[in-house]
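Could you have a look at this structure, given as structure tokens, before my questions?
Excluded from the complex is one protein chain; the other protein chains are retained at their positions.
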Amino acid sequence: MIEYVTGSEFIVLMIKIFVIFGGVMGALAYLSWLERKLMARVQMRPGPTRVGPFGLLQPIADGLKFLFKEDVIPTHSNRFLYIAAPIVSLVPALLSFSVIPFGPSLQITDLSVGLLFIFAVTSLGIYGIALGGWASNSKYPLMGAIRSSAQMISYELSLTLSVVGVLMIANTLSLAELVTAQQSTWLGIIPRWNIFLQPVAFVVYLVSAVAETNRLPFDLAESEQELVAGWHTEYSSMKFAMFMLAEYANVVTVSSLATIMFFGGWTGPMFGPALLQMALPTVWFLLKVSIFIFFYVLMRATVPRFRYDQLMRFGWKVLLPLSLANIVVTSFVVAIS
Amino acid sequence: MIPIGWYLILSAILFLIGVLGFFIKRNIIALLLSVEIMLNAVNLTFVAFSLQHGKISGQIFVFFVLVVAAAEAAVGLALVIAMFRNRESLNVDRSNLLKW
Amino acid sequence: MIQILFFFFAAIAVGAALNVLVQKHVLYSALSLILMLTAVSVLFILLQADFLAVINVIVYAGAIMVLFVFVIMLLNLPEDEDGADRLRWLKFIGIPLGLFFLVLVVTTLWNLEANPGTQPQLVGSPAAIGQSLFTDFVLPFEVTSLLILIALMGAVVFAKRDL
Partner (left out) sequence: MGAFDSLWLIPILPLIGATVNGVFGKRLPKNVIGTLAAGSVGLSFLISLRAFVAMLALPQTGLPILRDYFTWIQAGTFQAQFGLMLDQLSGLMILIVTGVGFLIHIYSIGYMSHEEGFYRYFSYLNLFVFFMLTLVLANNYLLMFVGWEGVGLCSYLLIGFWFSKKSAADAGKKAFVVNRVGDFGFILAIMLIYRTFERVDFQSVFSRVEDVSLFPVEPLGTVGVLTTICLLLFVGAAGKSAQFPLYVWLPDAMEGPTPVSALIHAATMVTAGVYMVARSAALYNHAPGALFVVAVVGVFTAIYAASIGLVQTDIKKVLAYSTVSQLGYMFLGCGAGVYAAGVFHLMTHAFFKALLFLGAGSVIHGMGGIQDIRQMGGLRRHMPWTYRTFLVGTLAIAGIPGLAGFFSKDAVLEAAWSHAAYGKLLWAVGVIAAGFTSFYMFRLLILTFYGAPRYSEHDVHHVHESPSSMVVPLIILAIFSIVAGYIDIPHFLTPASLETEREAVSSSTGILLTAASTTVALLGFALAYLFYVARPGLPDRLAARAHAMYSILVNKYYVDELYDAIIVWPIVQTSRELLWKVVDTLMIDGAVNAVGRLVRGSASGLKHMQSGYVRTYAGWILFGGVLVVAWFLR
């Protein structure tokens, strides 16, 4: 790990950071547009149309509006934590992009423990929600925060354990190596993706990931109907925007991880001129990630919310045993072959 | 390269801070936090010695310390909750029935 | 460069640890401790224990401390520790004792002959740790699983409403 920090190719690194974070920030902004548009279409509405063609400039308008709105801080809130919470939420969410390989060379750094690094930083994201809820000194946010911490701890277990099966097959924790391990094919046509080897793990991962990102049907921390937007009830303007950004960043992160671990990352058919060949992996990667994001949005639009006890029971009594069983079976198979 | 002694001194300082927590704080959760500080200080020495001697076992011990810390936190916090239910307070000086 | 990093994160660790004691409210103490943990994890990286550094964050910061924060929020504690300290005298014994201990250790380490010998290269990779864990330390490893189980049951029993 240390050699990356003290490495000599500092300029290249800076460029990569700039490209990736610039891209990611822009993408996150447009994710809000995408979600609004898609949700509207599902509900037979047009969605945003006023700002720019197809409402494409809507995110910029939203951003400006957030910047200029009055920043309200509730009187009896805990000022320091109230301000710190959105930052604590956003920073880890963005940190995980530093290890995600968007293409063969489009990766800021390839840590030998990259996957764990992502889990580590995303697990810190919980503090943003918890602190935000607590610092608001209001009962809905507090309840949302408590729910959220319990939920995150519970589902983090199955999330982490579901990955173990893949790790046992791939024999590495480095994300780049995970992708290259899936490059070849079976019988020349079927890509050697882990989804075919670890379907159970994939399902468990997907469900846990939805829960981890606090999205429907697991969004009990914010659930508008009962908790009035939960832990960010009291938040407004830029701080609220940061929470939103963090949430979208997390969605992208887990989608990217799913792509990398189960769907071969940036691998895909290569054709055309050399320049195109350089860009193609990134295109494949983004394509796969967008499919997941579509899936997320559609799920939000269609699936009703769990009850809290159902959520807990499902996490501990279904997902956890399932992922454990998956590990046992996988380890047997790996040991035999 | 940083001499191992520096790490050990740092860890001694952290450990001392953890110890002092017991003499300054009265909140039981704060005391548990002090224990965690001490455990981390010890972990630091383990890792430092592991590098110094080129043996992986030091890191394995850290692993076990983590497990013990997790168990300790789970049981300890459960006790904290039980204690709070009974006494409406987390002041350890109020829970002194277990004596001679 | 490494020296700077070391001193920077060492300072953060010590400062955060002190802050744990100074803060009046346990939530701040807990948050401060998370900061200290992260700093210690960085120090682990400096010590070439990458895997442990990440695990330390996941387990400590991501799980154990969340549990603490959760409990603190659940109990929704008042800020002040109530009443006068009945055991005030403890400070006058404990703090000098502790400082004496520190002086003892530091002077000993200070007087230690600096060992210029080459440090063996050792990277705490997951594979190496796993290898050791499942061969030399397999029995303790299994015992810890038992420990976890017992802690699990203990926590459930203690936290039951009608204890």
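Order of writing sets the chain letters: A, B and C. Residues in each chain are counted from 1.
As a convention for this text, contacts are C-beta pairs under 8 Å (C-beta built on N, C-alpha and C of every residue); 3 or more make two chains touch, one makes a residue touch a chain.
This one's a predicted model, so the numbers in the text were calculated from it and none came from an experiment.
Asks: The chain left out here touches which displayed chains?
Replies: Its contacts among the visible chains are B, C.
Asks: Give the residue, chosen from C:Val105, C:Ala127 or C:Ile148, that touches the chain omitted from the document.
Replies: C:Val105
Asks: Can you name the residues of chain C that touch the chain not displayed here?
Replies: Counting over the whole complex, chain C touches the hidden chain at residues 87, 90, 93-94, 97-98, 100-101, 104-105, 108.
Asks: State which residues belonging to chain B touch the missing partner chain.
Replies: Against the left-out chain, chain B lists 19, 22-23, 26, 28, 31, 92-93, 95-100.
Here is the rule we go by: only the chains that are shown with their structure count from here on.
Asks: Between A-C and B-C, flag the pair that has more C-beta pairs in contact.
Replies: Of the two interfaces, A-C and B-C, more C-beta pairs touch across B-C.
Asks: Need the CA-centroid distance for the pair chain A / chain B, whole Å please.
Replies: The answer is 33 Å.
Asks: Please work out the Cα centroid separation of chain A and chain C, and write it as a whole number of Å.
Replies: Centre-to-centre distance between chain A and chain C: 29 Å.
Asks: In whole angstrom, how far does the Cα centroid of chain B sit from the Cα centroid of chain C?
Replies: Result: the chain centres lie 6 Å from each other.
Asks: Can you pull out the residues of chain B that are in contact with at least two other chains?
Replies: In chain B, no residue touches two or more other chains.
Asks: Could you pull out which chain A residues touch chain C in their complex?
Replies: 1-2, 5-6, 81, 111-113, 116-117, 119-121, 123-124, 126-127, 130-131, 133-134, 142, 145-146, 149-150, 152-153, 156, 160, 173
Asks: Show which residues of chain B lie in contact with chain C when the two form their complex.
Replies: 1-10, 12-14, 16-27, 29-30, 32-34, 36-37, 40, 43-44, 47-48, 50-57, 59-60, 62-64, 66-75, 77-82, 84-86, 89-91, 93
Asks: Quick check on the complex: what are the chain C residues that touch chain B?
Replies: 2-3, 6, 10, 13-14, 17-18, 20-21, 26, 29-30, 33, 36-37, 40, 43-44, 46-49, 51-52, 55-56, 59-60, 63-64, 67-68, 71-72, 74-75, 77, 81-83, 85-87, 90-91, 93-95, 98-99, 101-102, 105-106, 109-110, 112, 114-115, 119-122, 124, 128-129, 131-133, 136-137, 140, 144, 147-148, 150-152, 154-159, 161, 163
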